[in-house]
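Just passing along the structure, written as structure tokens.
A single protein chain has been omitted from the complex, and every remaining protein chain is retained in its original position.
Chain naming follows the written order as A, B and C, and within any one chain the residues start at number 1.
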Amino acid sequence: MIARGVPGNRTTLFLLQNTPVLLFIVLIVGFGMMSPRFLSLVNFVNIVVQAAHIGIIAIGMTFVLLVGGIDLSVGANMYVVAAVLGLFLQDLPLSVSFPLVIAIGVSFGWVNSWFITRLRVPAFIVTLSTLFVGRGLALYFSGNKMVGFSPSVLSLGRASYLGVPSAIWAFAIVFVVAWLTLSQTTFGRQVYAVGADPEASAKAGIDVRRILVAVYCIAGGCAAIGGLVSLSQVAVASSTFGFQKEFPVIAATVLGGTSLFGGRGGVLGTVFGAVLIQTVENGLVMTNADPYLYPLVISAIIFIAVLVDSSRSAILERLERRQIRVERG
Amino acid sequence: EGTKTVALLFDSLVSPFWVSGIEIMRQKAKAKGWTTLENISNFDDNKQFEQVKAMISRKVDGILIIQTDAKAVIPAIRAANEANIPMVHFNRPPAKSDAYSVAIQADNRKIMQDTVSFLVDEAKKQGGKYKAVILIGDLGDVNAIQRRDGFFDVVNKNKDIIDVVGRVATEWNADKAFAGLTNAIQANPDVNFLVTSSDFLHPQIEQVLKSADKWHKRGEPGHVLFGGFDGDEGAYARLQDGYLDACGVQNLFLEVDMAFGAFEDLWAGKKPDKLLLDPGFVITQASLADKREDMWGYTVWKKMQKAG
Amino acid sequence: MSTTTLPTERAAEPARRRPRIAERLLMSEYLVLALTVLYVLILWPIVPSIATRATMLDVLAAMMPLLVVAIGQTFVLIVAGIDLSAPSILATASVVGASMMTDDGGFALASGIPILAGIVAFVAVGLLIGLFNGLCTTRLGMPAFIVTLTTMMFFSGFALFYTAALTDDGSSFGDLPASFVAIGQGTVAGVPYSLGVAAVVMGVAHLVLSRTVFGRWLYAIGRNPRAAAISGVPVRRAVTWAFVISGLCAAIASVLYTGRLETGTPVLGQRILLDIVGSAVIGGVSLFGGTGKVTQTLYGVLFLSVVDKGLQLLGLDLASVFAIKGLVILLAAVLDALRRRLILRA
Partner (left out) sequence: MNDTEAQPAFFAAEGLCKSFFGVQVLHDMTFSLHPGQVLGLVGENGSGKSTTMNIMGGVLPMDAGRMTLDGADYRPRGPRDAESRGIAFIHQELNLFRNLTVAENLFIAGFPKLARGLPFIDRAKVRVRTQELLSSVDLDVAPNTPVSRLSQGERQLVEIAKALGSNARIIIFDEPTTSLTTREIERLFDIIGRLRRQGIAIIYISHILGDVLRLCDDIVVLRDGHRVGRAPRAEMTVERMISLMVGRTIDQIYPPRDPPMSPGAPVLEVRGLSQRGIVKNIGFDLRAGEVLGLSGLMGAGRSELARILFGMDPHETGQVRVGSTAMTTLSPANCMAHGMAFLTEDRRAEGLMMEASIADNVALASLPQFGRTWMRLIDRTRLGDEVARVSASVQIKAPDLQRTLVKNLSGGNQQKAVIGKWLLHKPSVFILDEPTRGIDVGAKYEVYKIVNRLAAEGAGVLFISSEIEELTGMCDRILVMAHGEIRAEFARAAFDREAILRAAMWHGIKEVA
């Protein structure tokens, strides 16, 4: 019997608590050995830049999944935002047009929430429908043509401030705000409560409807910001802009440990999930792998990451379980 | 004999090539007094089959189809044969079968070979060694595969000066192209030879090359030898500005005329060949002025200039 | 519960009682079905061909494979899981199965029973991927969403890889034997075989879900897995079976699709994931588990298929198709929400 402290478990516990990070390191070392250039700082910057738009949208998705909802319309939302910006707001200065299109993204989310909270239509169906309607509207505006953007938007996509690319700034700001909101405000904690049990939340005096509305608006706003980051990179929005983006976004969120059933997870994990996927894609290009192998390798690595994470949680739960009796030595 | 109704079944409208294609078709059909019905299948073979059946039940006079898969379209052809409705494949021929239909296709492999040959000749002229990257399209798309093969046909013969360091699988997807090319250039900062399987990826290429400080005109130091394919308005503009060296152009006007001609032949009871090839052409900065009238991107570009 | 009274028959009652009928219709579980009929009636004047026998048979034949996959999905949804890998099972089964029977690959040509071997391959692919999904969720405690997401990515990639390795042009397997193709295309007395296959799958699934011990277990697991486990329900085994059934259904659907297209293609069904889950959910199956019937899935599939067919017949441009499809689904969902409220009030 081990006496007080249980020191043997300490290291195991530490290792277990940090397995995602360890896995990440293994991955980086692996790719690094195959392609030395992979390990450069510039390349890491690149990875984060490329992960930024998915990551930002996934942060918004995290809020929605935390309340046990889902938003399939984020990709359509991105496209609407891109089409409106490129077709109607070209001539406005960015300081006006960007807030305007983000507001459009938020209203898109608000429409979703209206159907979900007022008419009690399941989120899956509402956002599935608005996915179609949104894409249809945007296609109608653009007439199926590629939408181009003003040089100021594009140079923003290539710009750096204090040596950090604009996409990373956007990613970082969205992350910090979201993290503070979720962990340090009443609203954030209520999001978790609503996700765990909406009925109990109402009884506890939480304005459940307000939380739901806010969460979908946040997801809409994040989709718009993510859309802006993406379009400033890819420079045009073709008719497939944002098409099926909901899958990688939800994948990044769930990979980051957020439960689809609500109440569990957080944005730190989401950022990790988004960056992890991009790291693998980047590593594959860096090592000049056969394109046919990309999906195989990426899915295998995601699989291993989740496998490690779930077995770790099981072990952790066992180790951290409270004990009734204090064992005597 | 009344007005004709023709169905236009596209699998997607992802690139300006298809968008221009459908617009040219609408115009030319209108000019002939035909009605058009449109369906987009979003790369879903089965859905496209259903669309063919829907058009058959609407009793259209002809079906123009752009299928995703060459073999999966065969039952659709047979269904059209059975209903006695002429079927024309635009830009992608079906696999061999006993079913009868007419296909119009650009000679992708040949056009790509010519384009890349031009670039290789340029390279030889300039001297030195080259690190090349190719943006490949969707691995399930015949055209993408033919263009890739055309590229390697030429490059493999010139291994001494050209080393292919990156094959970016874009899946015809702009952000995959952006990320893939960024990474490829990251891995090989000295890339100086670039070919894309479609011109619609130019904006992403421009963004990436600008970030890497590689976007320079022909003749300027640091210029990347750059070849395109399709011949859209962006390609025209970049040729004119001097960034693009060569572009393999599909003659879209000719292809639409060929397709509609095939319908008329079929209605008249004639039986055209199963495959009609558009030879296409390579356009370079030198031949720009002569050949641009045949380049569909130029007309689009002109219209855009007019609109402001 | 079978589909005995069709709402169309009710609609034929005398006009003066219409308000009550409308209300009753709104409250019945056939609402989605009624909306399908309504949709057809609205489109009728614009495209008369929507109500022809040929079109109807077409819709029926075309929806059968989707119905079979969606039924499999229903099993997984009932236990509060989700199977995103169904499209990749369609694709992988399609190419592996086809490769048994054609010159590309041709693994089973020498066996003398290539078609049988091919079908066995289809089924085996479905069962194995389903089993893998099930074991990962139940034994390794991984979330179903992410397990099936990774199997979806993996096997979509694998199908492309497999095809590229075995065929000349790298795009698909053609030239399937005629007797195999007949499964997807053939008819007996004007009724497509695929209809028969789907009817059998549906009948068995309905029986299993509504009448057997196993079916009741699935619902119990979806409603409260802990209570179910404590009540002696073999939760892990049952959930694993749900995934295996989903895999099997996807494989059967793959046979139908492949036969229909005469082609084993690695992109088969790559875009129908939202249709699969969406049709079940529109029919009334909950994503949170514990509820859902095969008939609801049937109505959902029928609804989506008819909506699609109507839009195809209209031949509108892409923008309008998207917008109308979205609005129609939303309208159906809103009406369904109203229906639930009315029921609660009554």
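Methods note: contacts are C-beta pairs under 8 Å (C-beta built on N, C-alpha and C of every residue); 3 or more make two chains touch, one makes a residue touch a chain.
Only a predicted model underlies this, so the values are computations on that prediction, with no experimental measurement involved.
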Chain not shown, its touching partners among those shown: A, C
Selected from A:Phe44, A:Tyr140 or A:Phe187 as touching the chain missing from the view: A:Phe187
Which of A:Ala196, A:Leu268, A:Leu293 or A:Leu316 contacts the chain that the document leaves out: A:Ala196
Option touching the unshown chain, where C:Trp217, C:Phe243, C:Phe303 or C:Phe322 are the choices: C:Trp217
Chain not shown: contacting residue from C:Leu135, C:Ala229 or C:Leu338: C:Ala229
Residues of subunit C (touch criterion as defined above) contacting the omitted chain: 207-208, 211-214, 216-217, 219-220, 223-224, 226-234, 290-291, 344
Subunit A residues that touch the omitted chain in the full complex: 1, 180-181, 184-187, 189-190, 192-193, 195-197, 200-207, 263-264, 321-328
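Please note the rule applied: only the chains that are shown with their structure count from here on.
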Touch-based graph of the chains, sorted into line, ring, star, complete or other: complete
Pair joined by the larger number of C-beta contacts - B-C, A-B: B-C
Between subunit B and subunit A, distance of the C-alpha-averaged centres to the nearest whole Å: 35
Shared-contact residues (touching 2 or more other chains) in subunit C: 160, 164, 317-318, 321
Overlap residues in subunit B, where contacts from two or more other chains coincide: 13, 139
List of subunit A residues in touch with subunit C within their complex: 68, 70, 72, 115, 119-122, 124-126, 128-137, 139-140, 144, 239, 247, 250-251, 254-255, 259-261, 292-296, 298-300, 302-303, 306-307, 310-311, 313-314
Residue numbers on subunit B that touch subunit A, as the complex places them: 12-16, 19, 22, 136, 139, 165-169, 172-175, 177-180, 182-184, 186-187, 200, 203-204, 206-207, 210-211
Residues of subunit C that touch subunit B when the two form their complex: 47, 49, 52, 54-55, 58, 62, 65, 160, 164, 169-175, 185, 257, 260-263, 265-272, 308-309, 312-318, 321
